[in-house]
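Here the structure comes first, spelled out in structure tokens, and everything after it is commentary.
Note that one protein chain is taken out, while the other chains of the complex remain in position.
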Amino acid sequence: MLQHIAHRLLISVPVLIGVLLVGFLLLQVVPTDPATVMAGPTATHQEIEAIREAMGLNEPVIVQFGIYLGRVLQGDLGRSMISNTAVATELGNTVGPTVELMVASLIWAVPLGILLGTLAAVRRGKLSDRIIMAVSVAGVSMPIFWFGLMLIQYAGFHWKLFPFQGRGGPLWTLDGLNHIVLPALTLGGVFIGPVARMTRTSLLEVLGSDFVRTARAKGVSERRVVVGHALRNSLIPVVTLIGLQIGFLLGGAVVTETMFAWPGVGRLAVGAIVSADYALAQGAILVLALSFLLVNLVVDVLYAFLDPRVRAR
Amino acid sequence: MTELSATPAAILPDDAPTERLKRPTIWRKLRRDKAAMLATGFLVLVVALGVLAPWIAPYDPYDNNLRMMLKPPSEAHWLGNDGQGRDMVSRLLFGIRTTLSMGLLAVLAGGSIGAILGLLAAYFRAMEGPIMRVVDVLLSFPSILFGLAIAAVLGAGTTSITIALTVAAVPSIARITRGAALVVMQQEFISACRAIGMSDMRIMFRHLLPNCASTIFVYLTLQLGQTILLGAALSFIGLGAQPPTAELGTMAADGRNFLFFAPHVSTIPSVAIFMIVLAFNVLGDALRDVLDPRLRQ
Partner (left out) sequence: MRTSRPAVTMGALALAALLPATVLVGAAPAVAETSVTVMRTIDTDRYDPHKSTARSTAEALFMVGDTLVALDPDLKTVHPLLAKSWTVSDDGKLYTFKLRDDVTFCSGKKFTARDVKASIERWLDPETKGVVKNRAGDVKEVRAVDDYTVEYELTQPYSELLYQMTQHFHTIINIDQVKALGDDFGVKGFDGTGPFCFESWEPRNELVLKKHEAYKWGPAFYGTSGPAKVDKVIWKIVPEDNNRVAGIQANQGDATQYIPYWAVDQLEANPQVSVTKAPNYFWTYFVGFKITREIADDIAVRKALNLAVDQKAIAEGPFFGKAEPAYSYIHPNVLDYNAQGVDQSIFGHDPEKAKAMLDEAGWKLGDDGFRYKDGKKLHLLAYSFTNIWQQIMEAMQGDMRKVGAELEIQVFDATVIWGKLKTQDFDMFTMSYPYVSAGDAMNLYFPSENRPTPNRVNWARDDTDQWLKEGRGALTAEDRFAAYAKIQKQVHDAAVWIPIVHEPMFVAAGPRLKPIPAHGIYGAGLYKGLGIELK
């Protein structure tokens, strides 16, 4: 098992370097001149040139990437070109809130999705199956910002149930919990559908397999068949799905964070890219890619836990 | 959705052979699914509306008239007017046209690239490592950020969105194709083809690809819905189509400021997106039920 993890970690390194390279090249061709951004609307040509020179933007591209990569490997992500804060500090401030948001979204959406999917599978073909599936598909088909705006307008503004602006503090405080409800509902909302559908499909498949038939033949109650035997086996594809959908979730986080003024890394990445703050954008991209890979590593481990066959390999 | 990619055939080896399917069977099975037929009918209608938009739109979708700004639905304008006083019916028809062609183009282009990558990775063992690492890179790069960067380079607009959506579609389709192709590769007829000295290209495109086609097709259908939604998300962060282009995602995102006093401006395109994506998802699900061998027991 450890070997498996080690191997996965090892092949993640070229992927991360690849992500950095893609990010770097993309940012190079972005026609924004950070110096112009810094100088602002009323600056004159000479002033912009002066800033440009001072920021050292005249080095060749390859040299810049080489230097950057070397530093990153030593754990130095550089400084934001614009605010001069260490990129690590800025990321440190924003990664926490994003992780919070992701966890808060997954923690209710995944169990609910699995529950709904199980219900639908057990009642296959019945009305409740149809309704659950319809709602799941509907959830996936909705633009996320529309759902978020509705929550702000009704749950937040009209009914005054929860705050909808920014982060209220750490999650263990009342304020912190209150503030995360609406963003987590928005982001988690888009996740229930896929989980429910996956659970249903895979559970139906397992329910049709030999060992379930055997269990049923032995007179095990239907409830125990489903919960005790089938569900665990059917969770493997669900776990994979969650791993793959993390990227999608990160995309949703960008929109959610913007909408709720949540101080997360998605918003940071958008801001950094549009203002051509190279080091900061790269740092944010790196963190996002890293989290994607980490989640998938966890998924792999869970896999082994759920399916001994993988562990054996 | 990525349900198919979530059941990697490599991990759960499938004993049911993916032989070529006969069309009439699929159609007959699909016809029994009422929801799928409804979705298909709806999509046919939507595509027709999009194609015919220039001829059936009651007004010029670009003719603005600020005096008619945000007017609610009326007899002359069935769906009201938008923030520029333009006729919403006409905007909607042209919006469907733009959005669908963007989504289709992106999914077809991304699907083709992804499928080729997936086939290569499955067929040539030596290429598997590098190709799958590239796919991993693309998969780990949040597509919304990719879209952002592309838009920064090329300027926001339909071209940028289409490119970003194409790139977003590549990695998952590559994965799914590889998974499906690996299963086919285990079958005897591939070895047989090799034995009679058939060229690699011929085997890949004449035998391997057709046998994975149904899986890829199902996935493309599901991906189309996702692609349209991603386009809407890009519009939300300001990377939508350039004015005055009518595009559903951009219309929904731009109209959101009027959501609570002129709700039709944002709600109509949002609902249109919702219905189209829903229809693609329902159809994709049904196709999968019909085509996916494991459920065809």
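The letters A and B name the chains in turn, as written, and every chain counts its residues from 1.
Here is the rule we go by: a contact is a pair of C-beta atoms (placed from the backbone, for glycine too) under 8 Å apart; a residue touches a chain by one contact, two chains touch by 3 or more.
Remember, it's a predicted structure, so these values are computed and weren't measured experimentally.
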Of B:F42, B:Y59 or B:F258, the residue in touch with the unshown chain: B:F258
Among B:A36, B:A156 or B:I176, residue touching the chain not depicted: B:A156
Omitted-chain contact residue, chosen from A:N93, A:S128 or A:S209: A:N93
Residue in contact with the excluded chain [from A:P143, A:G156 or A:G283]: A:G156
Omitted-chain contact residue, chosen from B:T25, B:S191 or B:Q242: B:Q242
Residues belonging to subunit A that touch the chain removed from view: 30-33, 36-45, 47-48, 50-51, 54, 80, 82-85, 90, 93-94, 149, 152-153, 156-157, 160, 163-166, 168-169, 173-175, 258-261, 263, 267-268, 271, 274-276
Interface residues of subunit B (partner: the chain not displayed): 62-67, 69, 83-85, 151-152, 155-157, 238, 242-244, 254, 256-259, 261
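What we mean here is this: only the chains that are shown with their structure count from here on.
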Between subunit A and subunit B, centroid-to-centroid distance (C-alpha), Å: 21
Interfacial residue positions of subunit A with respect to subunit B in the complex: 11, 14-16, 18-19, 22-23, 26-27, 29-32, 137-138, 140-146, 149, 153, 193-194, 197-198, 201-202, 204-205, 208, 236-238, 240-241, 244-245, 247-248, 250-252, 254-255, 258, 266, 269-270, 273-274, 276, 285, 288-289, 292-293, 310
Contacting residues of subunit B [partner subunit A, same complex]: 1-3, 5-8, 11, 133-134, 136-137, 139-146, 148-150, 152-153, 172, 225-226, 229-230, 232-233, 236-237, 249, 252-253, 256, 259-260, 266, 270, 273-275, 277-278, 281-282, 285, 294-295, 297
